[in-house]
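With one protein chain withheld, the remaining protein chains of the complex are depicted in position.
In this document, chain identifiers A and B correspond to the written order of the chains, with residue numbering beginning at 1 in each.
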Amino acid sequence: MSHLLEVHGLSIRFGGVQAVTKIDFHADPGEIVGVIGPNGAGKTTLFNIVTGFYSPDEGTMIFDGHNISGLKPNALTRLGMARTFQSVRLFNAMTVLENAMVGQHTRTKAGVWGALVRSKRTKAEEDHIRDRAREALAFFGDRLSGREDALASDLAYADRRRLEIARAMATDAKLLLLDEPAAGMNPAEKDGLINQIGRLRSELGYSIILIEHDMPVIKSVSDRVVALDHGEKITEGTYEEVSTNKQVIEAYLGKAAEESHL
Amino acid sequence: MTTSSSTASRYRLFLERFPVRKFVLILLAIVIAYGAAAGSIATLQLGRFSSEVWINLFISGVARGSVYAIIALGYTLVYGILFIINFAHGEVFMAGAFTAYFVAVGLDSAGMLASSPIISIALLFLVSSVVSMTVAILLERIAYRPLRGAPRLVPLITAIGASLFLQYTFRGFYGANARAYPTIPAIQGTWNILGYDFQKVHVISILGAVALWLVLYWIVERTRVGRAMRAVGEDREIAALMGVDVDRTIVFTFAVGGALAGAAGILYVFLFNQVHFFMGFFPGIKAFTAAVLGGIGSITGAALGGLILGILETVGPNLFLDGAGVPSPNQLIPIVAFGILVLVLIFLPGGFLGAPEDKRA
Partner (left out) sequence: MTGAQKRSIRQGLISGAIVIYLGLVGMLVAFDARAIVTGILNFATVLIAITYGGFAYLSGNRGKHGAPAQPALIAGTITGAVAGATVGVFTLVVNFLTETLGWNVRNMFTSINNALLEFFTFGQSPVVGALLMVMFGLVAGLVSGSLHLMSTTNRKVVVMGLTASVFGALGAPLFKVMLDGLNIPNRWLFERDGLTLIGAITLFVVFAAARMGSLRVGGPRQALLKVPGTTEKNLRWVITALALFGIAILPWIVNDFVSDVLGFVGLYILLGLGLNIVVGFAGLLDLGYVAFYAVGAYSVALLTARSSILVGGAVTSPAVAAYTNFWVAIPITIVIAVLIGVAIGAPVLRLRGDYLAIVTLGFGEIIRTLVLSDWLKSTFGGPQGLTEVTSAPFFGLNTRDPQILYYLIYAFAGFALFISYRLKTSRVGRAWAAMREDEDIAEGMGVSVIKYKLLAFATGAAVGSLGGAFFAAKLSVANPGSFTLLVSINVLAVVVLGGIGSIPGVVVGSLVLVGLPELLREFGEFRLHIYGAILIAIMILKPEGLIPDKRRALELHQSDHQPEKSVLSAAATEGVQ
């Protein structure tokens, strides 16, 4: 079976710290993969490498049949990868709709000539961009669509997270990489998020990889879970398998367990 | 989603990966190196300049470079602590040197320049340093402090405005004419060292600069204040938590940088003899180049950068260009300085002693 994303032997070192060591990892079309691990395990670093922000010291990466080593983030976006960030990184001085419209940048072509001349084709393209952006916003119901002219910085926190996902959706991606999408949400919002992630896969066919600390969320959405610790993959499997794995428990609870023996 | 034939997309991916930049830059480096080498060989073969001339040019370059180095220290200190380029530092330099001119005139009419040169020179240094220091402190207080958290563009534009403002302030004060410093007989002429005749002013500039550099080094590395300066440069909030008075430290940094610039002003006057309201601009840029060349934020780097720049500036035009048949190569000195600046920033933004490039893809 061919994986959508396949990563072998990925390693990277920052100064004296080996952040990620020989990680093998894959995601299949239509799959939702959860990535867990204590803080500092290398989860975000892994994302950064896969999405082209860092260049690994060793290892190979293949996405949708293409070798993506050495490609920059915008090339990866064009190939069909989109991500969100741990600390929500929106274009704060732009409106909700504009943020989503930027997502379509990689799928469109109008340049200076189009801007100056405003031909039929450019106008049609602008309309298409707007429509796609609105579609993405509408996925979250009225929360974003109803405020499309509001500034991104004026949104409530949970809505800012949703907008980030919508923007990623607007890139017509195949694979979404979500970095702690549930962070800072209250239980009701988390339930909504679980629902939305599920719908992203079932209704829109996205494959998703998500980093999360919130176990119930991971449990509810993931087909498969990968656990990292100290830059290495310690195990992978279903949530049940991983959550009962001794190493995983030690990684998360080990120190507390030791202290309780004092 | 875009559909494209697989050969087209593979070609495109290949293009993405090809390091066009690196290729062009390496090509450029080769061309420049070749040009410099060819020019030098031609000049030396022509043999129009004797070795005495080369040595003089070289020493003159070292002297100039020393002055640039001291001015560069001001840039590097401020950058190391506030991460802004104090574009107006050249004017800080000018203020002291120009003001000290009037003291020199006064001393001259009292005959002191001839009779007690050491006291006179000390007085000039004092006045120049104090004036420059004051200007620097005022600059920080009025123009930079209100802008501590602003995006980088803002303090830079302010600095440019401050530079203009200070230039014209002193033009308004002291007039638009260049003034020639009265001569100090004690420093005219040459000393004979190791069989060669060196200009006294060159030797004094170099020694003076070395002394100043050592003083600064001692301040930054060995004193409490210096430690505070380094701490604030590393992490302002933590430094504050450790009890460092951030505002006072920053003022001190500007003060020291200003005082050094003032002192450099007197050294500059020894070499060039003239003061003028616009005299700070080019030395300022050159000093900045020196700071960047050596690695901005590094004191040693500033010194190194200054020396290299000074030498290249005096020896370079004649060495590289004369042989290539370029008329009046000294007209092109600005190109040397700016060229180095541009090249360093493109190829080696961290300077010689600065941070290496990071892992960004």
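Convention: a contact is a pair of C-beta atoms (placed from the backbone, for glycine too) under 8 Å apart; a residue touches a chain by one contact, two chains touch by 3 or more.
Since the model is a prediction, treat every value here as computed from it, not as a measurement.
Listed by label, the shown chains that the missing chain touches in the whole complex are A, B. Set against the missing chain, the residues B:35, B:111, B:175 or B:189 yield one that touches it, B:175.
One of B:84, B:124, B:184 or B:293 touches the chain omitted from the figure, and that residue is B:84.
The missing chain, though absent from the display, is touched by one residue of B:76, B:163, B:253 or B:298; that residue is B:163.
Set against the missing chain, the residues B:114, B:130 or B:147 yield one that touches it, B:147. Contact with the undisplayed chain is limited, among A:62, A:138, A:151 or A:215, to A:151.
Think of the hidden chain as still there; on chain B it touches residues 21, 24-25, 28, 84-85, 102, 105, 142-143, 146-158, 160-169, 171-175, 236-237, 240-247, 285, 288, 292, 326-329, 331-332, 334-335, 338-339, 341-342, 345-346, 349. Where chain A meets the chain that is not shown, the touching residues are 51, 53, 72-74, 77-78, 82-83, 85, 89, 91-94, 98, 101-103, 105-108, 110-112, 114-116, 118, 122, 125-126, 129, 151, 153, 167, 171.
In this section, only the chains that are shown with their structure count from here on.
Taking each chain's centre as the average of its CA atoms, chain A and chain B sit 47 Å apart.
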